[in-house]
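Every protein chain except one is present and positioned as in the full complex.
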């Protein structure tokens, strides 16, 4: 389906890292010297709009959650340029605002491989003939990037902007709004950011991991990128695994098996009752034969979102856990859009009731009704994500739902009676 | 080309004028906000408007007290 022939003229005369250990190949706290030694210098002068074809051939998708084809975003930004002599150059933003509480891969990437992210940002900027460049990250991620920028001379056009620690601050329009105007709240999506984003300019917002992959693709080409992963999900991705055994950051091949990911993180799958994949906007699945891929049938694949895998031990009630998450999401609503501002708290209340002792079978129907009601009705996908989470919980924990309605939940943690 | 009525949720306050003017397209939800009866690919922020309702839609755009509505010939959606 995708052409695999397009390549940039090879400037880097070396092989890319083999195996799935790619983004952190330069080691922990990699400085510029280790970075260049491991990956070679960035062949920036050879990069232009042809990069779009290379990225298309690589099959790279966004690693921030939506898994949108990266080349399409870049191409849309290029297309939005008017070509007028005085036109304002596109703005490119590296998005490291990792609002998802279960995700820590972007923070780790900024801390240990900041030069790869900077390379990626400069590469993307060349491809779209970008002007202003930003790296947007929470306070935890900024110091390492600052140090990295101080080590190099090709990155003076990059400005660092601190992102607030809110769930929604990483949504693309919230990123642009936050950098341009202050409040990191999503804005109405009547016009695409690629047409009119930061101060009305064409704006390209890419996740920091996406950019890091792009920095490697610019060096080693699309064929190298596809040596890991599958046709429908090429390359590698970072995965933040959390669970009873603590947090583990992995880099896994695309289309990886969920069971393999869990065992790579030393999680005993026999003690796990369900896995939350994709984070708080994600989907609960029972650890069966699922594979992590942005595309594929829902019966066998689960979308990795921003690469979040959270294992729920046997001893914990999945409905209680979900109720807490939905309560959190309701609180994190930016309270701009009616259906989100009123619908999510309503969902949280009903789910709470179901999780903590309510026995009215209408509760389940009401949850379904509210989920359908909020879906597709917000300036951002926050309500859709919450509805998807709730829907998947009702499905994955259907036995528990029945037990709760019968008053026989065995896993109640005793937080409330 | 058919038109779409875009709802800017950051502006809409659920005052319900649009639901009165376009009863065939919009319901009101529990809190008064317009609820598209039919979703286009799960999107209920851009509502397809048939030519027969075009006039009423224009009126809704004009009368919405929050200026939350706009008519477009195509959907922008979440392309980012």
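We just call them A and B in the order they show up, numbering each chain from 1.
The rule is simple: a contact is a pair of C-beta atoms (placed from the backbone, for glycine too) under 8 Å apart; a residue touches a chain by one contact, two chains touch by 3 or more.
One rule holds in what follows: contacts and distances are computed from a predicted model.
**Q** One chain isn't displayed here; going by UniProt, is it "ABC transporter ATP-binding protein", "Transketolase", "Secreted protein" or "Ferric reductase-like transmembrane domain-containing protein"?
**A** Spelling it out: the chain absent from the display is recorded in UniProt as "Ferric reductase-like transmembrane domain-containing protein".
**Q** Quick one: which of A:198, A:290 or A:342 touches the chain that's been left out?
**A** Final answer for the missing-chain contact: A:342.
**Q** Which residue, B:7, B:21 or B:35, contacts the hidden chain when the whole complex is considered?
**A** B:21
**Q** If you put the missing chain back, which residues of chain B would it touch?
**A** Contact residues on chain B toward the absent chain are 11, 13-17, 20-21, 30-32, 59-60, 62-63, 65-67.
Basically, only the chains that are shown with their structure count from here on.
**Q** Counting only Cα atoms for the centres, state how far chain A is from chain B in Å.
**A** 30
**Q** Going by the contact rule at the top, pick out the chain A residues touching chain B in the complex.
**A** 66, 68, 73, 76, 172-173, 186-194, 205, 336-340, 342-343, 346, 373, 375-379, 381, 384
**Q** Mind listing the chain B positions that touch chain A in their complex?
**A** Those in contact with chain A are residues 6-14, 29-33, 35-36, 39, 42-45, 70, 72, 76-80.
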